[in-house]
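Before I ask anything, here is the structure I am working with.
All protein chains but one are shown in place.
Just so it is clear, A and B label the chains in written order, and each chain counts residues from 1 on its own.
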Amino acid sequence: MTMMKAGDARGAEAVSASRLTSHKMKEKGFASFLLFAGISVLMVLGAFFVTLVLQSWPLFRETGFSFFTTLRWAPMEEAFSVLPFLAGTLMTSLLSILIAFPFSMALSILLGEYLKTGPFAAAFKSVTELLAGIPSVIYGFWGIMILMPLIQSLQMKLGLIPYGVGILTASLILSVMIIPYAASLGRDVISMVPGELKEAAYAMGATRSEVVFHVILPYARSGITAGFFLALGRAVGETMAVTMLIGNSNFIPRGIFSPANTMASVIANEFGEADGMHTTALIAVGLVLMILTGLINYAGKSIMKRFQVGG
Amino acid sequence: MADKVLSVRGLNAYYGNKKAVLDVNVDFYKNKITAIMGPSGCGKTTFLRCLNRIHEVNIEARARIEGDIFLNGENIARMHPILVRRRIGMVFQKPNPFPHMTIYDNVIAGYKLNGIKKKKHEFDTIVEQSLTRTALWEEVKDSLYDRGTFLSGGQQQRLCIARALAMNPDVILLDEPTSALDPIATAKIEELLNELKENVTIIIVTHNMAQAGRISDYTAFFYLGELLEYGTTEKLFTNPENEKTENFLTGRFG
Partner (left out) sequence: MKNPSVSKRMVKDHFFKGLVLFFASLVVIPLFLLLGYIFKKGIGAINWDFIFSMPAGVGESGGGIVHSLTGTLILIIIAVILSVPVAVATALFINDHPKNKISRMIRFTVDMLQGIPSIIMGIVVYIWIVLPMKNFSAFAGGVALGIMMLPIVIKSTEETLKMVPESLKEASMALGAPYYKTVLHVILPAGLSGILTGVLLGVSRIAGETAPLLFTAFGNPFLNTNIFKPVDALPLLIYNYSTSPYPEWHSLAWGASFILVAFVLILNLITRLVVKKWQIKY
């Protein structure tokens, strides 16, 4: 059908010179439209970076590197340090990865090796997809209503101040949020382990778990590592659920029960009411956050690419 | 006549409901090389994979068998598959050394995978012996602790044979082990198999008639899942009983 339309010309002579030139113009216009779209996508990323740098510049001009060397964030006194939030971010995200690790490894191994097809595999896959599809704010809400009271009673039993919110609460929710992502990456990596290698191991009398430990996991190690890097990138940048559960304290956290702020959560919390240098400092926090997630994601993607190419 | 190491009785093999091997009866003799030949898709690979029960591993293929296979008189269906596979080694069509292991670790992979612990010097001996038996020792003795993946295809395949030999199996199954190799590497492997048969029974699937003629003592000819003819290679090549065998051997089909 569509091809008939393209062949409308009914023979070469019917194509008048003017139509040919108009075709050519359209052709050119179309090509430049595509190029323009592509370049605009490139520019978005560049513009993000430039915007953050330019907008946070006044802070660095006025206070030099104290943003990275002092420990206090007190907007009223114009004291701005990113370190409390860097510490909060790293503690929450690393703790959440730690909690998520056994679950996502189990899911990856189950779906990548033990249960590749069939109704149970489909059920487990649906569960992870559903978990991945629930919006962050709902995780946060659920955390406030259900998880917070649980943590509070735990803290009371331990003789701690029952904040309910804090690093541990945020990390627990965060881990539920990243398990599906880490597990689906892990499953992809594990199912890429060549069947010949597994068969070679079975042919020597290995049991399935021995094949998993001696062939599959060593072979897939770099890919699995990459998966956890990418999941870490997610955890570092996750905003809403963390903002709602971390307790919003601007001090360096003392332990896993202490309230804190991550880079993302302090922006979410304070940007709306900030002005002047406070706004600038929050944008600088955003810049650090963007660079950190960028580096983590870059590392993850490059390891993953190398795994996919080199095995 | 030599001892029977492996005896197959009334073997049928299926993929789901599709029959791939039909009522095969055959005995494989100790310290002999048996070649399995036949046109593409006639069930050679399927048959071979039943012999060490590796067909059970790939669940998606839904492969199952009927009939009995005896290893030195013992029914392998009653043995644990792990033990079956430890005594019947396998070498695959495409060389598949473990890319995450060193050459050294590849040779002793069977021990590692089976959780068998030995002293370092015992492993050293096994590695040297296995690599020497596969004529690889001189070539790799200085790079034992490098990954095996930089080796040439032929070297990799000899490494895989060494890996199978290291477990001291009674039987080694090889599925077209030289089809991915050049003629020189192929010649080396053939020579190697000829030496190995002093200690181990060899069953080799091959598409290469000349190869079967050069190295095998017995030949089995498969056609459409059936074992049409089985006998000494000399007999089969010079005076086949079945017309189809003759046609195949003279290149009229397949």
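The criterion applied here is as follows: a residue touches a chain if its C-beta (ideal position, glycine included) is under 8 Å from a C-beta of that chain, and two chains touch if they have at least 3 such contacts.
All values reported here derive from a predicted model rather than from experimental measurement.
Screening A:T128, A:T169 or A:S222 for touch with the missing chain picks out A:T128. Within the complete assembly, A:I39 is the residue of A:I39, A:A74, A:L98 or A:I161 that touches the hidden chain. In the complete complex, the residue from A:L83, A:I144, A:L160 or A:I256 that touches the missing chain is A:I144. The set of chain B residues touching the chain not shown comprises 80, 82-83, 114-118, 122.
Residue-level contact of chain A with the missing chain is found at 2-3, 5-7, 9, 23, 26-27, 30-31, 33-42, 44-45, 47-48, 51-52, 55, 102-103, 105-107, 109-111, 114, 124, 127-131, 133-142, 144-146, 176, 179, 183, 207-210, 212, 230, 233, 236-240, 244, 264, 267-268, 271-272, 282-283, 286, 289-290, 293-294, 296-298, 301.
Following the convention adopted for this analysis, only the chains that are shown with their structure count from here on.
Centre to centre, using the average C-alpha position, chain A and chain B are separated by 48 Å.
In the complex of the two chains, the chain A residues touching chain B come out as 116-117, 194-207, 210-211, 214-215, 218-219, 221, 311.
Residues of chain B that touch chain A in their complex: 52, 54, 57-58, 60, 81-86, 89-90, 92, 94, 96, 98-101, 109-110, 112-115, 160, 163-164, 167.
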